[in-house]
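Omission of a single protein chain aside, the complex is shown with its protein chains in their original locations.
Coming up: chain A.
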Amino acid sequence: MAAAAEEALAPAGALGGLVRDFVAGHQDGPAAEVAADVKSGRCTVLQVVEALGSCLENPEPRTRGRGIQLLSQVLLQCHPLLLEKEVVHLTLFYENQLKDHHLVIPSVLQGLRALSMSDVLPPGLAVSVLKAIFQEVHVQVMDGEKDPRNLLVAFRIVYDLISKDYSLGPFVEELFEVTSCYFPVDFTPPPNDPHGIQREDLILSLRAVLASTPRFAEFLLPLLLEKVDSEMLSAKLDSLQTLNACCAVYGQKELKDYLPSLWTSIRREVFQTSSERVEAEGLAALHSLSACLSRSVLEADAEDLLDSFLSSILEDCRHHLCEPDMKLVWPSAKLLQAAAGASARACDRVTSTVIPLLLEQFNRHSQSSQRRTILEMLLGFLKLQQKWGNEDKDEIPLSSFKTPLCSLVSLALADPSTQLQLVGIRALTVLGAQPGLLSTQDLELAIDHLYRLSFLEEESQSCLAAMEASGTLATLYPTVFISHLVPRLAEELHTGDTELASGEGPSYQARRLRCLQALSAVSTHASIVRETLPMLLQYLRHVHRGKNANSNEVIAVCRSLHLVAGQCQQEPESCWYFHQTAVPCLLALAVQASMPDKDLPNPGKLLLEEEVLAAMVSVISTASTHLSPELAAQSVALVVPLFLDGDVSFLSENSFPSKFLPFQNSSSEQKRLVALLMAFVCSLPKNVEIPQLDRLMQELLTLSCHHDRLFSCTAAAKCFAGLLNKHPAGQQLDEFLQKAMEKVETGLSPGPYRSQAFTLLLWVTKALVLRYHPLSSCLTERLMGLLSDAELGPAAADGFSLLMADCPDVLHRAGHAEIRIMFRQRFFTDSVPALVQGFHAAPQNVKPNYLKGLSHVLNSLPKPVLLPELPTLLSLLLEALSCTDSVVQLSTLSCLQPLLLDAPQVMSLHIDTLVTKFLNLSCSPSMAVRIAALQCIHALTRLPTPVLLPYKMQVIRALAKPLDDKKRLVRREAVTARGA
């Protein structure tokens, strides 16, 4: 080394001159010369460094910068000549220079670039260079940045740096300082900001940085404390949310010193809250703190911070729970629950102190309202216990408090206050949900209470809650309910009946209805259904034959059966049990009623009333939708022959005086039962094959256009449509359709069956519209043609409502019908142009039919879908305002109202018509129309003021009248409109 230096002594003098020239001056020429010297071997890089010597340590950053710049330029040209040792030394030197003044940095980076091109750069060193660059340069660049776009990127980079685990070494505080100076973010995007950066974006990305590492804790926590204590709401919120986020990565170590201050601040925010959001965030932060402390692993000799933290919370809150004025009980309870909800350990610690306290308080207060508050708080803690309770413990949680808790709940349930009863019922449900806690005696006592509450005279709220609780508890303890509640309900059903016979009327009937409700509510477990279903069916048999039977009671039984059927659906075994038991029984009863039996007293025919049949339809349908395909096939093989061939062998009571052949020349009573066939076959899953389908379809088609009773025809048409909708595309379907169309066309020609044929057309159209069948547009056209029919026109107009609506009994999703989601929108686009055209072409007397049809279509669609189409319909809508039909008026007004709000310019052109028509309609006989008209008048105020001014006085005067409307809802709209 020394020898080399001596050899190069002569050129060193020249080199020194060049270096001085470069560093002092502004010309870059000397750099090239030096580089050429190094390349040609006249001097070495080491000599260049030595020549630079003092100026690299010069106190003036500009001079240092020039020095580095020279060296970097030389390196850029000569890097292939460098030896590995040189590269290592130079790299370390440059890395160090990154900490220098920002004026120097560009040259340093140039040099690092040159070094990175060297082939002999050791790989480990490259990583170290990159780290240094990020640490040093990034921090400096960020300092003082204000543009939100750059900040977003900068925050993202810092976050990546931290999360990818670059060693931050001594720069933690520096990095924290440059980022935390933006906290809390106070940024309002300028109006029309093209970048669309929201305050929330900055808040979240900054929060991600601040909460990314526990190493920021010692700096961040004091800052958060300071900001929570500030006056600014947004600062409070942001700090609490950030604290919450920090708890995900922090441990005991980071939090330890700050816990008392954090608790003080959170407590203050919750106790003296001015904003619900601050309260909620405070509670959330407390929850996270507690969760964080619960998570941390304890060292052997360390203090359990969770324990001491919870102790201080309990210390500060417990006396509020005991204050007689109960002023701060809720905030205290919320704080305790937030802390207790974080872990099983926290929950145990808190509840073991709080529950005895609250039990004592409950007994100390005697007023229902105070007891209710205490029980509600207690309920919160019980629910927490339930959440954590099941974690591997030897002892059943809460068991030590069981006796006082049970007696307290008993007191609440026996209290006359409904509110207290309701909380008591909820508490009972929570206690019951704790496995193994309640004994059979406890449950029997509870059932006594629930039974009594279910039959309370007036209070429907407690009554419903009690029944619901019975249902929930019955799923957990079916045997106790079977032995203790079901027999009493059975008895109740019958005592009521004998009392009724002795003449004590309505209250017993109400009790029996309550009893039916209670029976269905408690049927939530398969084993209970096996007890209650036979009872309900037995009761149905009994009721419809009774002397004083009325259809309401039969319908009530059916409603209970329907509920039970719904509760059985999820469990295949119960589902099959229900189906197998109830369906043959209902069919048998109905068949029996349809027999021409002169001995049967009139009430026997109750089951054939339309309302009763509708109730039975929903039971059978609900009992059939969830059958597995195999079981459904088994059932369908029995039911279809019953209707086609009168095969009654599978019915529970099957000795009838004459044959049951509804599709043949039978009585009209028998034909009505086709509705029940529909309920069954149209509810089956799609892949269930129906025996003798061809024949069945043919019979249905014949019945639909033959019988003079509209009910049976409609039932047949609906059944046909329901099967058609699910039938796979293919030749058979086309045949069915062709036959149906022939039937429709024959029926529609002048004759006695026009309205039946129309009904069939309507249902077939619906079946096809729902599944987007190609023929549907053709059928819709046929239907539209009927709008100008003198006889069927109004019915056709109303038919559009049926096409758009969801049916309760057939062609519905629950019954597995093929329904495309967007069918309404599609129908709208397909049919509206034709309707508009038809309207213009139609003679005056049938125009309202078109308007009404259109109204039904418009009504069925959500307004946002309609809005873009409405302007094209405007002229039609304006004309529709003069229509006398209230359906048309209503739908027109509801279409015009959003238009007034959205397109005031267009609407201004029609102001005269609008004002006159709206004012006329505000005196319509229909309340709904009056309300809609007044809402439109209110919407008129959105039009430009110059347009409105000429009408102002007229409207204000005219609105005096609706102010005195007989209906309050109308008056309310009038007040809003007039006050606007």
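Following the convention adopted for this analysis, contacts are C-beta pairs under 8 Å (C-beta built on N, C-alpha and C of every residue); 3 or more make two chains touch, one makes a residue touch a chain; residues count from 1.
By definition in this document, contacts and distances are computed from a predicted model.
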item	value
Chain not present in the shown complex, as UniProt names it (candidates "General transcription factor IIH subunit", "GPI-anchor transamidase", "Partitioning defective 6 homolog beta" or "Cytosolic iron-sulfur assembly component 2B")	"Cytosolic iron-sulfur assembly component 2B"
Sole residue of A:R149, A:H319 or A:K967 that reaches the chain not shown, by the stated touch rule	A:K967
Footprint left on chain A by the chain that the document does not show	274-275, 926-928, 960, 963-964, 966-969, 971-972, 975, 978-979
